[in-house]
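I have placed the structure first, in the form of structure tokens, so that the comments after it can refer back to it.
Other chains dropped; remaining ones untouched in position.
We just call them A, B and C in the order they show up, numbering each chain from 1.
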């Protein structure tokens, strides 16, 4: 399985390529996509859970990876992420299980790295 | 468009039919489905939003109707539901728009009825 | 809910329309579709269950109705159909439940009609 960092680097490089050659439709869609997850009546943290569940039932590993990173950045606990994945798995069925497996492995990687960083800072 | 009440009545009747003839797999799946939306690390109200967004990106009108009813029962405002539908629409694309249209119409129906009831009670 | 007979009549009328204006691609696809469900290494009856499950996880009510009709014609019992629907529901998730509900209601209609016919013949 690709690491989160490999995913994030490839994503950034390819996004640059897309935006270099992008027409108006693509540019507007990318900026709309960013706008969608800002704080509003619902906090940004809740919207990231919505994005995570939507990505999982539609079974897009890259989208799941992206929203997991955002969920960690916005402070969601493992229990919260776990329950969100549970909703997605029940709605989307056993066909989502391979994606749940990869999501759990990636979450482990994301939070391990986070706790290593915290340990270092504490020293 | 079918009203919420027609949907709810047909759903109840057909669920009874399903459970009458259900084997173990079906019975367990129905009870698991109920368990999924209970309060936990995430409040039930948030889980209903997750169910709503999952249902909308997978484009199931009946599932959307069900979760809209639950979102209203659990106290979500129109702005919150609107933003959740917005996340689903951006993730799922313009193919979700007909379902967003029906969701907005149904939400109008659900909240109109609610405010009529409140008015009556106030008298 | 539309009855099986209404479905079957509309299907037949619209198929006629399609084939009247069909080009080679469409004609060949329709004849390939018929070929797919013939007896082979797997009996036709098993293939209809495969078609039923595929239709249910892809959530197409018309396709489900068609394969339910064929499953009855080829002698599948309610228990067999029920278990096939169970596999589909677990693979496809709770998003399939509204389609399972309609499938169970339709199967009831199909087998009621069948047992009425048998009763009449027995007299």
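In this section, contacts are C-beta pairs under 8 Å (C-beta built on N, C-alpha and C of every residue); 3 or more make two chains touch, one makes a residue touch a chain.
Treat the numbers as computed from the prediction; the structure is a model and nothing was measured.
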Total copies in the full complex, given that 3 are placed here: 6
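We adopt the following convention: only the chains that are shown with their structure count from here on.
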Chain centre separation (subunit A, subunit B; CA means) in Å: 25
Centre-of-Cα separation between subunit C and subunit A, whole angstrom: 39
Set of subunit C residues in contact with two or more other chains: 89-90, 94-95
Of subunit C, residues touching subunit A in the complex: 57, 89-96
Interfacial residue positions of subunit A with respect to subunit B in the complex: 32-33, 36-37, 40-42, 46-47, 49-51, 53-55, 57-58, 63, 77, 79-80, 82-84, 86-88, 90-92
Subunit C-facing residues of subunit B, complex: 10-11, 14-15, 17-18, 21-23, 25-26, 29, 33, 54-55, 58, 60, 62-63
